[in-house]
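For this depiction, one protein chain was excluded, whereas all remaining protein chains were kept in their positions.
Chain naming follows the written order as A, B and C, and within any one chain the residues start at number 1.
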Amino acid sequence: MSVWLALSPLLAMVATGLVAMLVDVLVRSPASDADTRGDLAIITTVGLFASAALALGLWGSGPSVALPESLGGVVAVDRFGLFFAATIGLGGGLSALIAGGYLAEHGIERGEYYPLIAFSCAGAALMAMATDLLVLFVGLETMSLAVYCLAGFRRGSRKSLEGALKYFLLGSFAAAFLLFGIALLYVLAASTRIAEISEALRGAAGSSPIAVLALVLLLTGLGFKISAVPFHMWTPDAYEGAPTPVTAFMSVVVKAAAFAALLRVLLVAFGGTALGASVGWPQIVAFFAVASMSVGNLVAIWQKNVKRMLAYSSIAHAGYVLVGVLAAWKGAPEGRAGVLFYLLSYTVMNIGAFACVAYFGRRDAEAVHTSDFAGVARQHPAAALALATFMVALTGMPPTAGFFAKLYVFRSAIDAGLWPLVVVAVLNSAVSAYYYLNLVVTMYMRSPEPGAPVAQPMRSGAIATAIVICALLVLHLGIWPSRLLSMALEAGW
Amino acid sequence: MIPHLLTALIAVPALGAIAILFCPRQTPRFLRYFAMAVSLATFGLSLYLLPGSLGRAGFRLEETVSWIPSLGIRYHVGVDGISMWLVLLTTLTTPIALLASWESIQSRLKEYLFSFLLLESAMIGTFLALDLFLFYVFWELMLIPMYLIIGVWGGGRRIYAAVKFFLYTMAGSLLMLAAILYLTSQYDTVAGKASFDYLDLTRLLLPPDTQLWLYLAFALAFAIKVPMWPLHTWLPDAHVEAPTAGSVILAAVLLKMGTYGFLRFAIPLFPNAAHTLGPTIGGLAIAGIILGALVAWRQPDAKKLVAYSSVSHMGFVMLGLMAMTTAGAVGAVLQMLNHGVATGALFLLVGVVYDRRHTRLIEEYGGIAKIMPAYAAVFAVIMLASIGLPGTGGFVGELMILLGTFSAWRAFEMPRLFALLAGTGVILGAVYMLSLYRRMFFGPVRNEANRTLGDLVGREAICLAPLVALVFVMGLYPRPVIARIEQDARQTIEDVRAKQRLGRDLTEARLLEPGELSRTGESIDLEVPAPPGVPGGGQ
Amino acid sequence: MITLGHYLVLSVAIFTVGTIGFVVRRNLLVVLMSIELQLNAVNLALVAANRFHPASHAGQVTAFFIIAIAAAEAAVGLAIVVSFFRLRHTVRTDEADRMRH
Partner (left out) sequence: MPGLNEISLRPGAPDQYWLLLPIVLLPALGALVNGLFGSRLKRDTIHTLACAMVFTSFALSVVAFLQLAALPHEARHLTYRAYEWFTVTLPAAFGSAQDYRIPIDVAFRLDPLAATMLLVVTGVGSLIHLYSTGYMAHDESPGRFFSYMNLFTFAMLVLVLGESLPVMFVGWEGVGLCSYLLIGFWFDKDENAKAGMKAFIVNRIGDLGFLVGIFLLALSLGVLSFPEMEQVAAHAPTQLTKPAFDLSFSLFGWDIAWRPAIATIAAICLFVGAAGKSAQLPLYVWLPDAMAGPTPVSALIHAATMVTAGVYMVARMHFLFVLTASGMAVVAVTGALTAVFAATIALTQNDIKKVLAYSTVSQLGYMFVAVGVGAHVTGVFHVVTHAFFKACLFLGAGSVIVAMHHRQDIREMGGLKALMPRTRWTFLAATLAIAGFPFTSGFFSKDAILWHALARDSGRYGILPPILLTLLLAGAALTAFYMFRLYFLVFGGESRADEDTLAHIKESPSSMTLPLVVLGALSIAAGLLNPEALHALGLNVPLTFEGWLAPGIEEGVPAVGIAEMRKPFELPLVGASSVIALAAMGFAWIWYRRGPSAEAERLAARVPGLYALVLDKWRIDELYEATIVRSLRWLARAGHEAIDKLLIDGIMVHGVAGAVNLTGRVVRLVQTGRVQVYAMAMALGTLGILYKLAVPSTDFEARVDGRSVTVNAAEGAGYEYRWDFDGDGRWDTQFGAERRAEHRYRKAGRHEVRLEVRNAFTRSVGEHEVVVRPGRRRR
């Protein structure tokens, strides 16, 4: 297979970005701003969906597509990578779709938005496919730099800039840790290839203090990206400040790519080494998991801002996924499949939730506070129903994707003997029900304060489409998860 | 016979609910009639469960479709003599509840009817599911519509009540989910194949200490739903705030989920743990019976009184189950039905005056027997059914439960004392019910507002008539019901006892071999000596 | 004889200085510089290690990449800082605390 075809998902994302950029520069005429922007959103969405479709198209080519020697084994087009590429393409496409409506409504429709999204997706996909730590890092930076820009996309907004600033500073800080970890592994293994590092770590190098230090630094760097406690603190600020479509993008695409990297680094590079034994990284990840679930959920209860609440919830969800990572560490293929399936489910339900939040907001009247949603169920039943569905899914109740994803992760964790973590996780789920449902309560059971208007949804077909897609996928993954589940099970490296 | 009858039972209300979503909001009459038609059609369908239901223990009309093969999850439904009646109870009470809210629900009718039909579908599904995954899905699915019904169409503190209801139930069911996963994981290890199927999982024998934890998780979920003392405090709030129809469904069907869960899942899956914890749970049941009754007695709010009476009555059901005798189990199921009918009707009745006066405080009424004679008469009949007067359904159920408990020397060390204590619940039941009746209906008419109350109207009478009829049918000729319950309850209890013996000294999980249960021979538990005086044991 | 260990100790020291600088300094520009310091510590480790693993140039190549990425990062970072300054007329990090808890 030609290298072009093999890398086509990645290349399609890059191409999408380029086309969007060119269209923005060349086709744009001052007179017809809005039209072009709408076109840009559609181009980006279609492009990213197409790349997801390409990733799925490559599925049939066996567990791993053979790549020419010239690429030197720095990337692998394996089903693991493809699954992530597809998830990222889906998530990126959906968030571009949301942006199509959102940016226009809020008057921040600048053309660079879409190329940034596409390039960020490409970086994320590269991260997921990288088998070389350098390439992984390049992917990560490509993704992150674009997101830093996107987070501060509302240049006139103090919150947006503040979020971007914090995200950027801490992101760079974390990247430095990651890099130093990579450098130390290079010191030990004389290579940045994951496979070679793994080989080296299985030998004497595995018990060197440098290896321990490298592991610590890598855990910090990757822990930051997945917003695991205690590296999570940027998350609420960045999520709250960023424009809603960007928040959606951050919460799913960036997180998915970071988990892909985490899985490869921990399971492949450190798998089977002494540092991968129970007192090595697994105990740290177990701590991350418990702390993330608990802190995320406990603090989310207190949030009045929906985006911030969803930020804490995303911290909690990272905790659930980490339970799956631990299950994967125990060797069951279901563990890794659980992580993959969870991330896919999380992508659709969280983007759906953000899409609904974005939907309920007119210019200068964004509905971000819980109280803004009072009584919307009466006025806008369909949108409220959709948001309620996503909340139910995030809670993890059947028949939604969130339920099955949790069930699958928990089951694989129990298979791996990790039932104490599962108990913690289910108790946390119960806590989370409180704040997710609080939004449902507000929408369905409360009336707006006297005099306060009920939040108005924007008239945006794009966002509505995104919501419908997400809702259908949430139900599909909840009711008929089999097909995607078997794909997740096949997604090896 | 109707093909795929069980699926149809689940699907018809669900499809009806979805159809309602696409109906225009501006035609409330049409929406109401449509929902009613759907629920009546479901009821009609459910009547087809009756033919062929007698004769053989075990599940009938099973349908199995592979669903999520990698986890061994199947769409597996089936009905037996126990679930059949509960399904019928569900399909009967739903149209009644819809009719009861015919006029009182005006706002957001579409959502209301949607919730109700969805709820019906989920309830039927819960009773029919024979796959633990499917069961859990329906179990949780029930939660949301009920939550909305309480929270959207409820009374003043409806949000508090709805959230409390939801979180209470959710906390319990999530631990049950963890236990289900653990159980299936064990099955996977032992059997070498994944399955969530009830019939597979009941073949799994677990060591007693493992059983204990899993049973506790299951029991927590079910006990909250029952609700067992001391996990009952959501119930009074939920009942008081829920609209009448919601209370009816809650009392008539939803609470039965808990006891059904014990009988269908918790006890057969973990027989040794059920045996070990039997006295404890039985003791809590008795605490519930007595304290529930006493607290009910002192309630100023009629609905709250009835809610607490549910705590007391459901304590009886739990006691019957914990006895682990056939009589106890049959009585428990029978009492579930009776309680469903009687308490459902009680909530309807409280709703009748609430619709007129918009207060549930007992002291607001008094002497209305003169003003509303027909209402008073129906109320009296239902009240008597509720306190288990012979000739009404409650009597047979309570008698069997008490007798089942009384004869259960296997389950308790002091079954007689338990039965006696529970028996005081019968007395206290009379105390609070009669005192409610006296305060509402007897005495002089103190409140002028009551003088103009109208008696039952046709719609209300139609709601109540089938329930009143059932009260008598269940009391005077319960044999057809009991016969069908008994064939399965007996089988269940016998299997449980056999599994108890096999699992007692187990140190590692193993599978039952086919036919192993029936080979275990005599059913007398020789380890616990029967006290003297009881036939079959002692001197 | 200078061993790899010496280089690494130096590298760790510089990285630590960068880290501490990031944590304690309130000026955005100094914070950016601290990040540069950290990255350069990494570069030092990589280049030094490559000397002791002469079979390939992976370390040096990585260092080049890092330099490029650091440049991009600085560009984005400065852009954000400039925007921030425009809006808030300050480059102090503790002024950016509108969102909390």
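What we mean here is this: contacts are C-beta pairs under 8 Å (C-beta built on N, C-alpha and C of every residue); 3 or more make two chains touch, one makes a residue touch a chain.
What you see is a predicted model; the values in this text were computed from it and never measured.
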item	value
Where the missing chain makes contact, among the chains that are shown	A, B, C
Omitted-chain contact residue, chosen from B:T244, B:S407 or B:T492	B:S407
Residue touching the undisplayed chain, where the options are B:L420, B:A461 or B:L506	B:L420
Positions on chain B where the hidden chain makes contact	164, 167-168, 230-233, 236, 291, 294-295, 297-299, 325-327, 330, 367, 369-370, 373, 377, 384, 389-391, 395-396, 399-400, 402-404, 406-408, 410, 416, 419-420, 423-424, 426-428, 430-431, 434-435, 438, 441-445, 476-479, 482-483, 486, 490, 507, 521-524, 531-536, 538-539
Interface with the undisplayed chain - residues on chain A	165-166, 169-170, 173-174, 177, 206-209, 211-213, 215-217, 219-220, 223-224, 230-231, 233-234, 236-237, 273-275, 277-281, 283-284, 287, 295, 297-302, 431
Touching residues on chain C - with respect to the absent chain	19, 22-24, 26, 31, 93-94, 96-101
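One rule holds for everything that comes next: only the chains that are shown with their structure count from here on.
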item	value
Chain centre separation (chain B, chain C; CA means) in Å	65
Chain A-chain C separation of Cα centroids, rounded to whole Å	26
Set of chain B residues in contact with two or more other chains	none
Residues of chain C touching chain A in the complex	4, 8, 11, 15, 18-19, 22, 28, 31, 35, 38-39, 41-42, 45-46, 49-50, 53, 55-56, 58-59, 61-62, 65-66, 69, 72-73, 76-77, 79-81, 83-84, 87-88, 93, 96-101
Chain A residues touching chain B - in the complex, by the definition given at the top	334, 377-378, 381, 392, 395, 397-399, 403, 407-408, 410-411, 414-415, 419, 422-423, 426-427, 429-430, 433-434, 437-438, 441, 444-446, 481-482, 485-486, 489
Residues on chain A engaged by chain C in the complex (per definition of touch)	134, 137-138, 141, 145, 148-149, 152, 155-156, 158-159, 161-166, 168-169, 172-173, 175-177, 179-180, 182-184, 186-187, 190-192, 210, 236-237, 240-241, 302, 308
